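In what follows, a single structure is set out as structure tokens and then discussed.
Note that one protein chain of the assembly has been removed; the remaining protein chains are unaltered in position.
Let's turn to chain A:
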Amino acid sequence: MSGEVIDPAALERLLAAIGGDPEDLRELLDDFQQEGPRALSQMQSAAHAGDRDALRISAHSLKSNARDFGATALAAECARTEQAAATDDLEALHARIGVIAAELERARTALAELARRDE
């Protein structure tokens, strides 16, 4: 199941980029478990406040993390939201955030699974 959610090539690229130490990678994965939900709640409150710029920026931020960890579907949804933040009506944006929340959960579970397996 994790194979569908997470692109292993992306994780390898990330590992190479940070110099190849799996410890460092594990630390980043832990960070993502914390930071992912935080980015999501930022998007939600931005959408509630109607702050489109804040929504765009937090979508952009989560997108880059999702790409790094190979969460392809999450990244794609974030990218779409980032682009639509300025134009779509708020209701549609709320719906997108709902999709992002689901994708984030899938990605976190998959990544946690991967981390456990590596140990």
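Everything below uses one rule, namely that a residue touches a chain if its C-beta (ideal position, glycine included) is under 8 Å from a C-beta of that chain, and two chains touch if they have at least 3 such contacts; residues count from 1.
The rule we apply is simple: contacts and distances are computed from a predicted model.
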item: Omitted chain (choose from "Response regulatory domain-containing protein", "ABC transporter permease subunit", "Xanthine dehydrogenase family protein molybdopterin-binding subunit" or "Thiolase family protein") - UniProt protein name; value: "Response regulatory domain-containing protein"
item: Candidates A:Glu35, A:Asp88 or A:Glu113 - the one touching the absent chain; value: A:Glu35
item: Of A:Ala54, A:Val99 or A:Ala112, the residue in touch with the unshown chain; value: A:Ala54
item: For chain A, the residues touching the chain missing from this view; value: 10, 13-14, 16-21, 24, 27-28, 31-32, 35, 53-54, 57, 60-61, 63-65, 67-68, 79, 83
